[in-house]
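Note that this complex is displayed minus one protein chain, with the remaining chains in position.
A, B and C label the chains in the order they appear, each numbered from 1.
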Amino acid sequence: MVNILYFASFREVFGQAQEQIPAQFANVGELIHNLAERGEHWREILLENAQVQIAVNHDIANRDTPIKAGDEVAFFPPVTGG
Amino acid sequence: MVNILYFASFREVFGQAQEQIPAQFANVGELIHNLAERGEHWREILLENAQVQIAVNHDIANRDTPIKAGDEVAFFPPVTGG
Amino acid sequence: MNNPFVRVQIEDFDLSTEVNWLRENHTDVGAVVAFVGTVRDINEGDDVQQLELEHYPGMTEKALENIRQEAHKRWHLESSLIIHRIGKMQPKDQIVLVAVASRHRDNAFEASHYIMDYLKTNAPFWKKEWTPEGERWVDARLSDEQAMQRWLA
Partner (left out) sequence: MNNPFVRVQIEDFDLSTEVNWLRENHTDVGAVVAFVGTVRDINEGDDVQQLELEHYPGMTEKALENIRQEAHKRWHLESSLIIHRIGKMQPKDQIVLVAVASRHRDNAFEASHYIMDYLKTNAPFWKKEWTPEGERWVDARLSDEQAMQRWLA
C-alpha cells in the first residue's frame, strides 16, 4: 500500500488531498503510469507535465525513485513560498 | 579665518576639538604645513600620516582642495562606525 | 521534535522579539541580517485582495532545516532562524522571516540571501491569490530558479 498526497492546484484538479492505493509499484514512474490511466487530467498533470514535483517520504524524488509499502509519495507543482 | 575641527584620536592628541586660525591659505596642503610647525605630534599626524582624512565644508577633500575664508576644515583618522 | 529555529505557523511574528531572541544567547554577534517577505498588493498587474499559503506539513519543516544547516556549513554563523506563515493573509502582512546572526556582516548578508533563494525553490509552500478577476495559484518564477542556481557556481 502506498500513501499519496496532492497539493495546491493538483489537489484542486484531482478533487482530493490524499489517498491510499493498495498496490505495489517498483518506483514513482510506475505509480505515475498507473494514475495516468484515470483520465485526461491525471495524464496531463502527472505524466506529460515536465514541471511536476515529486517527494517520497518528505525527500525530493524523481520517477526513478523506488517506493516500498507504506511510503508516502507526494505530487505537487513548483513551489511559490517566501 | 578658517575653522578647524579635530576628531577622535586627533582631538585627544592635539588636546582640542576645534580652533579658528585668523589667516588665509590657498589650499589644505598649505594649512597642514602651517599646523605641522607646531611640533612633532602635529607633523606626524597631519603631514607624515598617509591615513589622515580631510573634509572641507563636510565634503571629503585632499591637500589640493582650495580653502577660502570661513571654510570649515576637519582632520580625522579613518572612520570606524557601523 | 519542536525546532525553535524553524517555525511554520498561522500567527504573525514580531521582528524585534525574534531578532532579540536570536542574539540573546550569542555574545559574539556583531551583525544581524533579517529578511521579511510581505504580501504585495499588486502581482502581475492585478490588485491582490487576499493571499492563502498552503504547505506540506512535515516535509516543509525538514526542507527548511536542511537549508538552514547548509547555510551553517557554508558560512561561520552564530545562529539563524526561519519563520514562515501559512493560511490566509492580507496585503502588507508579513509572510516570512529569515534572520541570521554572525560576527561580521558579510556572512550574515550572504547566508540570509542564500536561505531565501533556496526557500523560494525548495520549500513546499504554494500561494493562491484573490484578485478582482477571481482566485488563482501563483506561478513559480523563473527568476527564483535562477537565483537559486547562482549558489551552485
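Just so we're on the same page, contacts are C-beta pairs under 8 Å (C-beta built on N, C-alpha and C of every residue); 3 or more make two chains touch, one makes a residue touch a chain.
All of these numbers come straight from a predicted model, not from anything done at the bench.
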List the shown chains that the missing chain touches in the full complex.
-> B, C
List the residues of chain C that touch the chain left out of this view.
-> 14-17, 19, 23, 27-42, 91-92, 103-106, 108-109, 112-113, 116, 143, 147
Quickly run down the residues of chain B that touch the omitted chain.
-> 5, 7-9, 51, 53, 55, 58-60, 74, 76-82
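The rule is simple: only the chains that are shown with their structure count from here on.
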Quick one: report the Å distance separating chain B from chain C, using the average Cα coordinate of each chain.
-> 48
Taking each chain's centre as the mean position of its Cα atoms, how many Å separate chain A from chain C?
-> 26
What are the residue numbers in chain A that touch two or more other chains?
-> none
